[in-house]
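For this depiction, one protein chain was excluded, whereas all remaining protein chains were kept in their positions.
Letters are used for the chains, namely A, B and C, taken in the order the chains are written, and counting of residues starts over at 1 for each.
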Amino acid sequence: MTDTTPDLLFDLTLTDEQRMNRESMQRFAAAEIRAQAKLVDEGAGSARDFYPRTAELGLTLLPIPEALGGAGVDRSPVSNALIFEDLAHGDMSLALGAISPMAFVNTLLDQGSEAQREKYLPLFCTGEFKAATTALLEPRATFDPGAPATTATRTDSGYTLSGTKAMVPLGLDAELVLVIARLDGGECAAFIVEGSPAGMTRTAESNMGLLGAQLATLQFDDVQLPADARLGSGAFDLQRFVDLARLGICALAVGTCQAVLDYVKPYVNERVAFGEPISNRQSVAFMVADMAIELEAMRLMTWRAAALAEQGEDFHQQAYLAKVFCAEHAMKIGTDGVQLLGGHGFCREHPVEMWYRNLRAIDILEGIASV
Amino acid sequence: MTDTTPDLLFDLTLTDEQRMNRESMQRFAAAEIRAQAKLVDEGAGSARDFYPRTAELGLTLLPIPEALGGAGVDRSPVSNALIFEDLAHGDMSLALGAISPMAFVNTLLDQGSEAQREKYLPLFCTGEFKAATTALLEPRATFDPGAPATTATRTDSGYTLSGTKAMVPLGLDAELVLVIARLDGGECAAFIVEGSPAGMTRTAESNMGLLGAQLATLQFDDVQLPADARLGSGAFDLQRFVDLARLGICALAVGTCQAVLDYVKPYVNERVAFGEPISNRQSVAFMVADMAIELEAMRLMTWRAAALAEQGEDFHQQAYLAKVFCAEHAMKIGTDGVQLLGGHGFCREHPVEMWYRNLRAIDILEGIASV
Amino acid sequence: MINLELAKKHRETFEQVMMLAEHMMRPYSRKYDKEEHTYPKEMEEVAKLIGSARSNPGGTREAVPEGTVVNGGNMGSVVGLFGLCWGDTGLFLGMPGSGLGNAAISAVGTPEQKKKFGSSYAAMCITEPGTGSDSANISTTAVLDGDEWVLNGEKIFVTDGERSDTLVVWATLDKSLGKAAIKSFIVEKGTPGCEVTRLEHKLGIRASDTASISFNDCRIPKDNILGSAEVATDAEGRKKAFGGVMQTFDNTRPPVAAMAIGVSRAALDLCQELLQAEGVALTYDKKPCNLSAIEAELCQMEAEWNAARLLVLKAAWMADNKTPNSMEASMCKAKAGRVGNHITLRCVALCQSLGYSETYLLEKFARDSKILDIFEGTQQIQQLIVARRVLEKSSADLK
Partner (left out) sequence: MINLELAKKHRETFEQVMMLAEHMMRPYSRKYDKEEHTYPKEMEEVAKLIGSARSNPGGTREAVPEGTVVNGGNMGSVVGLFGLCWGDTGLFLGMPGSGLGNAAISAVGTPEQKKKFGSSYAAMCITEPGTGSDSANISTTAVLDGDEWVLNGEKIFVTDGERSDTLVVWATLDKSLGKAAIKSFIVEKGTPGCEVTRLEHKLGIRASDTASISFNDCRIPKDNILGSAEVATDAEGRKKAFGGVMQTFDNTRPPVAAMAIGVSRAALDLCQELLQAEGVALTYDKKPCNLSAIEAELCQMEAEWNAARLLVLKAAWMADNKTPNSMEASMCKAKAGRVGNHITLRCVALCQSLGYSETYLLEKFARDSKILDIFEGTQQIQQLIVARRVLEKSSADLK
């Protein structure tokens, strides 16, 4: 922090806007998302049909300048993290799909050129849900977000894109996909892929969880992109993009883990064994206590990094550590949620097994859910 | 395991000799070692004065051929591991010192030349305690037992030895020290250093624990060694040496952890809080249960690798994994031992704090306690 | 003499089972995971091939002189399960004859019962909607009416409840008499009054069905009670009687632990195969702290896996040698249950998107393994049992 930084106090108080916004997000999450989640996870409901209903939240509208049709509210990584958290409390899978266009918009606002903003942002101010997404992750066991293998090569007319991206939310439907690739063997750059150009193949994925997010593998075989497809006018800041996405992923983890905690609390208090509620046993009660402790820490880690990002400070290390911490503890909270319900936790009648499957993805996901 | 291997059954039964031997070791550990341990740890008793009393155990005598004055019993890594375990139940620190000459003898029996055996082994058949030891570990944070930095260079008359060895048991007094060094920049070799040749400096160490083992740092500045100081007639098998030592270290861990478990059991059953023995609480009782589970697993891992070594089978992987496992769980058992006694565990009135300090060394120690 | 390697016959058993697992189970793993509740008919062949070993679950027990060490049926059983659940835990649990009811019949059945039901496909009905780990608190009743027992009650979490031929049902003769009045009964499927009411959709082991079964005035022959019909009246007798029923757990816990060993080995093998393709391999040539993070984690998992496996073998060896192993059975179940969970989950994480994808089986191994830390007594129940033994506590003192 530089000496010219204004003297902010340590503060965990939400702004009035954030409080109001949370209320509406939480209402939507409880009423709309939670109800859909199970149906979609079981293949009985359509995520594709669901997403248009999220348009009422105005997720993409807020931070877009008024001149381009938006509400012109300053983009706030903290507020966005709160939104992600609240939606994920309903369901992480549907939340991820719902916020993917917002992540695309956020990245455009953050690193797009003036021309790109003018071209694309008005499309997200129509009041309709527009499928868009970001794609960094690749299908390799040792994939590192700082070193994608997808390549872009300069051509006379623009770029040739080659490579494979995995676990892309809304990957089947997205009309706009921001793809990260190594440019001419050097630094990374981001490319806006519109529609489905020749050489681009979209394959629906079957995964352990996140079934509602419509994850897809996108393959690019010598896909030709125009010169203006490259994001921004200067160098692409990959680390910043990855870190902003890490914050979004952490926020999704926080919301989901809060859902687990909220679910197991009444369960262990009501479930009777050996003549008493099972929560009267230390092994059960302490597991719940640790869940609460680690969840609180996950939230503080996420908020801290998001606040640094919002203040324009260096937030790389805190975002990195938040992701490490959230991944580790989200895994444990997901597992403990099932364990606390015992045999019932293993059955799909209760949502904890779905949350368990969804939370496995926290460590793996990269380059999506940018705040 | 080759097809010609005789069909041994899976068996956890000790031989009659092992049973008898355990009895006398356990008796000595309880009567002699345990009583000395605290005094020595507090600086009130002398380890140097103690070791001669271990001569009655005949530790070095047994496996030495009758022709050289020994008892001529086949060297048994399993039996040796049992001895180490039992002595460490008394105190790991004094056990380590007591068995160091035995580790020297074991290595000589294992990899020494005929001439070296004839020269040195009779010295260990006198019925007196003779201080001898082995030295591999070096004072570096990233030291790897497979890559010591101590060097030996061939000269006209023998070898020049240079480097520093750390945490050498009996390092101040040992009349014979087996030192592992890289020979002429190539493979490793072992050298028998007699007495204190010019250029050899012995410095007593102050460590967190293991105060009774008389750990010392040995520095070698161009120490001249005769040609016959090099162990064996062929190549030195460093991995085998390290693995046999790992088994000894694991056995020390098993014995010490058994002491912790044996100590905390009555304590938590007798200590009353909130109107009941604290062992009526799951958080206490489950910690003890896990201690018992992991200790049993440590023992089985150690025995398995020792049995493979005894059978002449490849035991590298099992010795390696046993050490990994024992180091991890010995740390935890040591810590939990203190925690179970609460504030009392932090006071030196109870031995658990000493065991806690000693057990920290399990992961660090290498190249000593060869079975 | 201390030796912790398998005897030759068990090494051979393991190799043979691994062949079956690889060629006759794995090809169907994903299919029946996706088609939940579908009977994996291809497994009948596998069941037949391993059937000769199972038809005598006690193993071939040659007359051995007093004091001779035995490596018998219990060890053979866990070694077989290492392989079968390396193949597929769900398919194994869904195949005929794998029911835990078989273990109960072979453990406490009369010679007649063993003959009549020993080779049937027997499922175990213990849990009820209101009971989880609290097996002593069941409400299903059995009342003797002439030459028949009349059963009434509702059971849940019956593994293979739908596809089995036979059920071993825990019921109380008189709930007011507590544990001592709990007995187990053999019910043949198709008996009037016995009905499968529901199949669970599950996180894992989807190839096996998990059923709810109701008993409404279900009448079975008087001889179908396992063990004595007498209800002990003194404290000692009551304890012993329930202990007898609970004892079946001593027989079923090492096998469930063995399943965890099998599935976590499968995960470790596949994980290492996928990582090897990226040039990452565990070679045991440096101290773990000097390895890469992935190698160090693989190493730590190998250590934990080996440790858990040895605890399972020890418990089985004790059973083979007629040594009471109630504590060791719970020890190995606790350790293998948690290690199995940990390894399968970390293998998913280590392989990142490949681990999470249904393209490979890593995510399935993780889902399948979770139940092994829950059924036949959760992790916490095992810790409780071990703690009581280690600390010499009654169930009244340590709850």
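The rule is simple: contacts are C-beta pairs under 8 Å (C-beta built on N, C-alpha and C of every residue); 3 or more make two chains touch, one makes a residue touch a chain.
Not measured: the values here are computed from a predicted model.
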item	value
Where the missing chain makes contact, among the chains that are shown	A, B, C
Listed residues A:55, A:73 or A:321, member touching the removed chain	A:321
Residue in contact with the excluded chain [from B:161, B:307 or B:361]	B:361
For subunit C, the residues touching the chain missing from this view	288-297, 349-350, 352
Where the missing chain touches subunit B, by residue	42, 137-143, 166-167, 205-209, 271-275, 278, 281, 283-284, 327, 331, 335, 338-339, 342-349, 353, 356-357, 360-361, 363-364
Residues in subunit A touching the chain absent from view	1, 7-15, 18, 78, 142-147, 261, 265, 268-269, 276-277, 279-280, 282, 285-286, 288-290, 292-294, 296-298, 300-301, 303-304, 306-308, 311, 313, 316-318, 320-322, 324-325, 328, 366
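By our rule, only the chains that are shown with their structure count from here on.
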item	value
Length of the line joining the C-alpha centres of subunit A and subunit B, rounded to whole Å	52
Centroid spacing, where centroids are CA-atom means, of subunit B and subunit C in whole angstrom	40
Residue numbers of subunit C (touch at least two other chains)	380, 383-384, 399
Subunit A, residues touching no fewer than two other chains	281, 283
